[in-house]
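A single protein chain has been omitted from the complex, and every remaining protein chain is retained in its original position.
Presenting chain A:
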């Protein structure tokens, strides 16, 4: 019963690697290029919040269901998390001001 949530907890934690890296590194890069005021904080924070929110949603939707259904729901949640993260990354790049050194 606990194996599936644990396995996907690890996978969702791995999905946080990129968002947390961006949250830590992007502001410094923007500052170095003189556009520190344009750091898209809402998007960076949203990217970090999405994986745990989708993980919890997957757990709630899978409550009372057979193991296969729970694993399927959590897999969909994980895939959705990555898909939305790539959308956020692209949006951050699209709204980024021109870089000047």
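Everything that follows uses one rule, which is that a contact is a pair of C-beta atoms (placed from the backbone, for glycine too) under 8 Å apart; a residue touches a chain by one contact, two chains touch by 3 or more; residues count from 1.
Throughout what follows, contacts and distances are computed from a predicted model.
A chain of the complex is left out here; the name its UniProt entry carries, from "ABC transporter, permease protein", "Dihydroorotate dehydrogenase", "GntR family transcriptional regulator" or "DNA polymerase III subunit gamma/tau", is "DNA polymerase III subunit gamma/tau". As for the chain not pictured, it touches chain A at residues 14-15, 17-18, 21, 65, 69, 72-73, 75-76, 78-80, 82-87, 89-91, 94.
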